[in-house]
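The complex appears here without one of its protein chains, the remainder shown in place.
Naming follows writing order (A and B), and every chain is counted from residue 1.
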Amino acid sequence: MEIQLENNLQTLRSASPLVHNITNYVVMNYTANALLALGASPVMAHALEEVEEMVTIAGALVVNIGTLSSHWVEAMKLAMKTAAKLGKPIILDPVGAGATSYRNNVLAELLETAPPTIIRGNGSEILALAGASIKTKGVDSTVSSTDSIEAAYALSKKFGSVVSVSGAVDVIVKGNQAAYISNGVPLMTRVTGMGCSASAIAGAYGAVVKDPFEAAISAAATMGVCGELAFREAKSPGSFQIAFLDTLAEITPAHLTELAKIKYA
Amino acid sequence: MEIQLENNLQTLRSASPLVHNITNYVVMNYTANALLALGASPVMAHALEEVEEMVTIAGALVVNIGTLSSHWVEAMKLAMKTAAKLGKPIILDPVGAGATSYRNNVLAELLETAPPTIIRGNGSEILALAGASIKTKGVDSTVSSTDSIEAAYALSKKFGSVVSVSGAVDVIVKGNQAAYISNGVPLMTRVTGMGCSASAIAGAYGAVVKDPFEAAISAAATMGVCGELAFREAKSPGSFQIAFLDTLAEITPAHLTELAKIKYA
Partner (left out) sequence: MEIQLENNLQTLRSASPLVHNITNYVVMNYTANALLALGASPVMAHALEEVEEMVTIAGALVVNIGTLSSHWVEAMKLAMKTAAKLGKPIILDPVGAGATSYRNNVLAELLETAPPTIIRGNGSEILALAGASIKTKGVDSTVSSTDSIEAAYALSKKFGSVVSVSGAVDVIVKGNQAAYISNGVPLMTRVTGMGCSASAIAGAYGAVVKDPFEAAISAAATMGVCGELAFREAKSPGSFQIAFLDTLAEITPAHLTELAKIKYA
């Protein structure tokens, strides 16, 4: 298997796809800036009255349940239905899955509404989403990503989705295929919105790369390599957060080829 | 025509006007910090129960429709009505105008509720607001600002508003007057919330400068000059975003006189 990391980044930048995010309050600014820095075009819109039209003009839909409330859930469903009907990629970020039964119930409803093209979460969220009855410790904690591979395979088979599990090693699963990406730095877990940005960037790649497995791998590799490059500039969370945005703008296709560590199984 | 750029900045800083923002989730933090850095005093409040009182103690009202939903629209209308009754300047930022019919309908309702003192948007938003039936590509895209001058004149005549069109050259229109401001740097389009900050800062100047045309010019010149000064420090979007906030605090009246490039027509 050969992922066209360089081409995909160039395509993203030349197409500058509009990514429609229905996401949480905590990360809206950061993910909008991450998309802009990388070269995509973000829009955040959650009104029931406009999500259909917004999905229609967008290249991908990213749904993130970080700060849920009931009227947002209705808009998420309508947007997902619309995206599915139009054949636009849907990225689901199950933030805090397992933390409360409300989150689990909403996630079950969303999965029934339309199968996501890509599901991206940390290990505990993917485990919870797959029905493993664990309780997460907040939205930033993780279990080992390799522990949750079984859950990722199960989700992928049930919904036909690519499942991207973020962790020290990112594991990306589609059907019986898996890719392991060994990039990134631990400091990324000390900045809020890194996972949410990974999902948003999966939306940007999903909008321009036909194969969602390849899109998810490109997104995870871009995040990980940018994390490593940013860590050369900044070792503490505040300045790292800013250096990471800089790096998303500065990263070249050649950086990806040179630094991405991807294995397939 | 002689704009008192230096005096206006000094007045803003000595008065530190309270600017009441009903704005979008994406930029709330950044625009609050921009107002604080420049020397104004921000408040963000959107509850129907309190917007009348908040407008009453504020020096200006900034309404930004970036992340619309229906209960916010009711509060926007009540706040605009109150501001109009009390003679306080209203700044309207029609984020994403033209992207969905919901946005267009809400904007039409807001314009009927009370004529804005200043309307500030990018070229495509101003075109859409003026009824030109174009579809915007997301909230950060622009058409050439000069293309939208006709739309700006039409809006200004219909509503008596100053219309400030942001772009490579900012064009500010009032009745038959126009000012062209050739400051700023392209990197400003790669940071979310720059346009929204321009609107918030127009609110801060609007609160302390009697003539809204002069207030809008002062705000656009301040944004553009700060963009140029910040670009001396930072060439990538993350660090530029931070340098821009620093510059809002550091800019002196003399910087404005020295660097602002304003032409009148």
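Note that a residue touches a chain if its C-beta (ideal position, glycine included) is under 8 Å from a C-beta of that chain, and two chains touch if they have at least 3 such contacts.
Nothing here was measured: the structure is a model prediction, and the numbers come from that model.
Contact with the omitted chain, checked across B:Leu127, B:Leu245 or B:Ala260, is made by B:Leu245. The hidden chain makes contact, of the residues B:Ile3, B:Met54, B:Met188 or B:Ala202, with B:Met54. Only one residue from B:His71, B:Lys85, B:Lys158 or B:Arg232 touches the chain missing from this view: B:His71.
Think of the hidden chain as still there; on subunit B it touches residues 18, 25, 28-29, 32-33, 36-37, 41-47, 49-50, 53-54, 57, 71, 241-250. Where subunit A meets the omitted chain, the residues involved are 24-27, 29-30, 66-70, 96, 99-103, 135, 137-141, 190-193, 236-239, 241-242.
Throughout what follows, only the chains that are shown with their structure count from here on.
Between the CA-based centres of subunit A and subunit B the separation comes to 32 Å, rounded to the whole angstrom.
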